[in-house]
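Then we have chain A:
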Amino acid sequence: MVNSLDPTCNTTPEPMTPGSTTPNPTPLEISAAELTVPQNTSAASAKDIASDWEPKILVFACQYCTYAGADLAGLSRLQYPTTTRVLRVPCSGRTNPQFVIRAFQKGFDGVLVAGCHPGDCHFTTGNYFTRRRYLLMTRLMEFIGLDPRRFRVCWISGSEGPKFQQVVTELTDTIRPLGPSQKLWDEGGISS
Partner candidate 1 sequence: MNTVNITSTLAEAQRIRQDLKTKYDADVGKCYQCGKCSAGCPVAFAMDTPPHKVIQLAKLGLYDEMMECHSTWLCATCHTCSARCPREVHPSRIMEGLRIEARNQGSVKVRPLDIFHTKFMKLVGKRGRVYEMALMLGYNLSVGRPLKDAGFAPKMILNKKLSLFPHTTSKARKEVRKIHERYNRMSNTPHPDQTSGGDTP
Partner candidate 2 sequence: MKKVGVFVCHCGTNISQTVHCEKLAEAAKTLPGVAFSTEYKYMCSDPGQTMIKEAIAEHGLDRVVVAACSPRMHETTFRKCIDSGGLNPYMLEIANIREQCSWVHSDKDKATAKAGDLVNMAVAKVLKNEQLPSSFIPVHKRALVIGGGIAGIQAALDIADTGYHVDLVEREPSIGGKMAQIDKTFPTMDCSACILTPKMVDASQHPNITIIPYSEVEKVDGYVGNFDVTIRRKASYVDSVKCTGCGLCSEKCPSKKIPSEFECNLGTRPAIYSPFPQAIPNKPVIDRENCRYFKTGKCKICARVCTADAVNFEDQDEMVQIRYGAIVVATGYTLYDHSQYGEYGYGHYKDVISGLEFERLVNASGPTMGKIKRPSDNTEPKNVVFIKCVGSRDKARGHDYCSRACCMYTAKHATMVRDKIKDSQAIIFYMDIRTPGKNYEEFYLRGVEEYGVTYVRGRVSRIYEEGEGENRKLIVQGEDTLLGKQVFVDADMVVLATAMEPQPDAAGFARKIGISYDQNNFFSEAHPKLRPVETLSAGIYLAGACQGPKDIPDTVAQAGAAAAKVVALLSKDEMETEPIVAKVDTDRCSGCGFCIPICPYKAISFTDLTERVHGSVAWGPTGKEVKRQVANVNNGLCQGCGACTVNCRAGALDLLGFTNEQILAEVDSLW
Partner candidate 3 sequence: MKYAYYPGCSLSGTGLEYNISTQAVAPLLGIELCELPDWSCCGASSAHLQDHTLALALPARNAALGEEQGLSLAIPCAACLSRSKAAEHAVKTSEDMRAQIESLIDRPYQATYPVKSILEIFIDAGLDTLKENIIKPLTGLKVASYYGCLQARPTDFMDVDDPENPQTIDTIVAALGAEPVSWSHKTECCGNSHPIAYPEVGGPLVNRILEQAEKSGADCIVCACPMCLGNLDMRQKALGKKRGRPFNLPVFYFTQLMGLALNLRPKKLGLKKHFISPIPLLSKKDLLKRIKIKKVKNKPADTPVPASESTETPTPNPDNKKGGPA
């Protein structure tokens, strides 16, 4: 559609980004490997997690690509764990970082934000903003001590059913040994 706004260099300095208006170099998924695992997270040792405990993971899926990819995984009957709950958004750009924090506060053990591959976004620039916002968001999550392996951003297109299955399974297997997410959990729960 419209390419009027050159996606890679957004003119207005976003308050959250400290002056970095240069297009960030890596359009790739933000993989757990790049993040430093904070030492002090009290990763529950394997033995005291109930053996049949299953993490609960919230997936923000963009309607045109990742949601379609998840549907394709269904059409091809690709099995994956029942740990994920998909929340449909029109574009990954709609996913406000505050929703992610809210999810962890309410007790989700993992959050996945997934959208179209950069360049393929139905709204042209939506996933560029996702990429930029969540590159910072992951730093913030690390800073406040949330284990970064619980939070993942990646690109899944409408024809990548197997990739959706693989990402969900991988994420479940990474989070299961980490045990329930206590770090941001607010027992009382914010009155809705």
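Criterion: a contact is a pair of C-beta atoms (placed from the backbone, for glycine too) under 8 Å apart; a residue touches a chain by one contact, two chains touch by 3 or more; residues count from 1.
As a selection rule, all candidates are chains of the complex that A comes from, given by their letters.
Remember, predicted model here, so these are calculated numbers, not experimental data.
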Touch assignment for chain A within the complex, options 1, 2 or 3: 2
Complex interface listing, chain A residues touching candidate 2: 1-5, 7, 10-12, 14-15, 54, 56, 58, 63-64, 67-68, 70-71, 73-75, 77-80, 82, 85-91, 93-97, 99, 102-103, 106-108, 119-120, 122-126, 129, 133, 157-159, 165, 189-190, 192
